[in-house]
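Data block below; observations after.
Heads up, one of the protein chains got dropped from this complex, but the rest are sitting where they should.
Our next item is chain A:
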Amino acid sequence: MVSITRLSPEGVLPDELEPEAPRWRQFLPLIIVFGVAVALAISVLVYGNPAPAGSDGFWIIVGTRLTALATIVLVAVCQSVATVLFHTASSNRILTPSILGFDALYVLTQTSLVFVFGSAAAGMEGIPKIIAQSGIMVVFATLLYGWLFSGKRANLHLLLLVGVVLGMGFGSISTFMQRLLTPSEFDILSAKLFGSIGNGNVDYLPYAAAITLLIVAYVWRKRKIYDVVALGHDVSVGLGVHYKREIVTILVLVAVLISVSVTMVGPMTFYGFLVATLAYQFARNDSHSETLPLAIGIGLVTLLGATFVLKHIFSAGGLITVIIEFVGGVLFLIVLLRKGLR
C-alpha cells in the first residue's frame, strides 16, 4: 500500500513504486486539483499585500484575509457536496438545490421569522436559534421537495420549472415581507442574509465549519450507500437500502449545507451546478468516492480562482458571485439545450 503522505508533491517517488504506479496515478486529478487550490489559497492570502513580507502588518492583513478564505472554503465545500448529493437524491444531473429555489427558501424562512416574531427574533443569537431556524427550513424543504420528487409522473422538466418558479415566488414573498418590516428589523435581517465574501459572518464561522465538517464526514461514510441510492428507487430497494429514509436524510443534509452557504455569502444559483458538472467531466466513474472529492476540489479552485483574479487583477472583488452566475448560467443553458436535443 502506498500511503497518502508519500504522494504529496514533494514526496513523489515513482521509481520505487513502479508496480503500484497506477495506484497513485488514479489520484492524479485530485492531487492536481487540490494542489492548485492550495496554491490559489496561498496566493489569495499573500498576493498584493502592501506591508513588507514578514512584518507585523503583513501578518495582520493575512489574518484578515484568512477569514475571507475560510468563508470561501466553507461555501465551496457546502455547495459542492450539497449539489452532488442533490443530484443523487433526484437521480439526475440538471437539478441543483439552488436552481430549485432552496436558498430562496432559506431567505424566505429567515424573513418570515423576523416578520412574525419581530426584531426579537432578529436580535436573538446563539445556537438554539440557529437550530430552530434550520429546523424549520429543513422540515419545509423536506416536505416540499420530498413531495415534488415523489410524484409518480414526476417529469424532469416539470420539476425544474416548478422549482424555478417557486424560487422566484419565494424571492417575491421575501421581498414583499421585507418591505413590510420596520427599518430596524430590516437592517438586522439584511445584515444576516446578504453577507458577501469580503465580510463573512465571523461569528458563525466556527459553528458553520463544525457543522459542515460533521456532515462531510457523515456523507463520506455513507458514500457507498449513496452510490446505490443514485441508481433510483427500485434498484435501491432491491439491494436492501432503505430508499425513502436515505432520500429524506439527503434532503435534510442539503438543506443544512445550503443554509450554511447562504448565511455566509448569500444565494448563488448556478455555482453548484457549474462545479458538479465539471466534476462529472473529470471523474472516471460515478461513484461518490470519486465525484465528491473532485467536486470539492473543483469548487475550491473555481471560487478561489475567481476571487484571486477578480480581486487582484480586476480589483472587482464584489463581483465574484455575478461572474460565477454568468458562467454557470451559460453552462446550464448548454446542458439543457443538449438534453433537449436528444
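Basically, a contact is a pair of C-beta atoms (placed from the backbone, for glycine too) under 8 Å apart; a residue touches a chain by one contact, two chains touch by 3 or more; residues count from 1.
Assume contacts and distances are computed from a predicted model.
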**Report entry** Options "Electron transfer flavoprotein subunit alpha/FixB family protein", "Cytochrome c", "Putative dehydrogenase" or "Iron chelate uptake ABC transporter family permease subunit": UniProt name of the undisplayed chain
**Finding:** "Iron chelate uptake ABC transporter family permease subunit"
Requested in this report: Just name the one of A:V36, A:I136, A:V162 or A:V309 that touches the chain not displayed here.
Outcome: A:V162
Report summary line: Given A:D103, A:D227, A:E290 or A:E325, the correct residue touching the omitted chain is A:E325
Report summary line: The listed residue (A:F117, A:F176 or A:Y218) that touches the chain absent from the view is A:F176
Requested in this report: Quickly run down the residues of chain A that touch the omitted chain.
Outcome: 151, 153, 155, 157-158, 160-162, 164-166, 168-169, 171-173, 175-176, 179-180, 269-270, 316, 318-319, 322-323, 325-326, 329-330, 332-333, 336-337, 340-342
